[in-house]
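Structure record follows, encoded as C-alpha cells.
Only a single protein chain was left out; the remaining protein chains are all shown in position.
For subunit A:
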C-alpha cells in the first residue's frame, strides 16, 4: 500500500500559493510548481484547496451494539468522504468502551476498514454510570493507546469524580472531554429553553445547564493543574466562560459542531426530530457568539458529533425521537459557508481547527501535521467553488439523519489521502 505514488497537480496549499504535491511512500516527498510525474499517478486538483487530512475529535461510530445505525466500516468511509483521515470514536457503544478489550476491538475494526485512523475514546466511568472510574490506565496502555476519555452522552456531573478523573489521566497525558449538561436542570429536556420551546410546549434545556458545568470544570481543572476539553459548546455564555477561563491560564480546549454554527432552535417548529440533538440547537445570538469564538480561538476545534440513527428513530414524535445528527460528510461545507465565506477564517485557520489542533488535543503524532516535505501524506483536496444540494440518501454513512438534507452548500471533497493512499478520489470512495 505504501508504494502508491501520486502527484497532485495544481493545488492551493491551505488556500494560498498554487503548487504540485508529490506523495510517495506514505510521505510528502516534494512540494513545488511543475513537479515531474515520474511514474506517479497524476491527480488534477484544478485549484482545489489542499488541507492536512481532517481529524474529528467527536464521532459516534455505533459499533459495537448499534450496527443498524453505523459500523466502524461505514462510519470511516463517511469520514473519508468528508475529508477526514482520523476520527475519535465515542465510548457510548454497547458494550460501553470502558475496558481495554472494547477499545482494542474498535481500534482493530478501524485498521481493518482502512479508510481513516480510528482512535477509540475511553469512558470516564464504568458503563457511563457516573459512579466509578473505568480502568483509564488500562485503556491508555492498550494497543489502542487511548488518550481521550469521555462519558459523552452523559455528563460526569459528580464534582468529586470529575476532579479525580482530571487528576488521574495526567499520569498518561490524557484528557477528559466533558459533555457539559447538569442532569437535574435537563430532566426530560427536548430542546433549547426559550421562546420557541415555550410556544411548542417542549420541555426546555436551559443554557445555564451547560454553562454551570463548564464553569465548574474549568475551575476544577485549574485547581488540579489538568487539561480539560469541552465537547460541543452551544451557547454564548459558554463561549464567554471559556474565554475567561483561558485568560486565567486554565488549560482548557473546546469544540463546536458544524450544526451549532449554522442551525437555530426555530427549526423545531416543524416538530421534525431531524433537528433534535444534544446539546440542542440554540438561538441566532448563540450561533453568532460561537462563530466569533471559533474565529478568535476561544473555541479551538470543529468536531462533528456525527451521530447516526436509523430512520425509525427519527420518523416519530419529537419527544420519542433519538438525539443526534450526521456530520462527517457536510462538516467542511458548513465551515466554509459559516466561517470562510463570511470572512471569519482563512483556510490556514480551518486547517488549524479541523486538523492540527484536534490531533494535538488527542495526542496524535502522525496526524494534523503541516503540509511540508517529509510529513505524513495525509491530504484533503477540497473544491471550494463547487456547489451541491445535500442528499442524505447518497451519503456513505449507513444512516440518513442529516439536518442539511436538501440544503445547498458550497464545496466538495475531491480527494482524501491517508498516508499516501487515496481513500476518496474524484469525490468517490476508493
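A few notes on this one:
The criterion applied here is as follows: a residue touches a chain if its C-beta (ideal position, glycine included) is under 8 Å from a C-beta of that chain, and two chains touch if they have at least 3 such contacts; residues count from 1.
Here is the rule we go by: contacts and distances are computed from a predicted model.
Within the choices "Phosphonates import atp-binding protein phnc", "Aspartate carbamoyltransferase", "Phenylalanine--tRNA ligase alpha subunit" or "Ribose ABC transporter permease", the name that UniProt assigns to the complex's undisplayed chain is "Aspartate carbamoyltransferase".
Contact with the chain that does not appear here is found for just one residue of A:174, A:204, A:349 or A:368, A:204. For the chain left out of this panel, the touching residue among A:193, A:217, A:329 or A:356 is A:193. Here one chain is not drawn; of A:17, A:158, A:315 or A:391, the residue touching it is A:315. Subunit A residues in contact with the hidden partner, per the touch definition given at the top, are 190, 193-195, 197-204, 206, 270-272, 312, 315-320.
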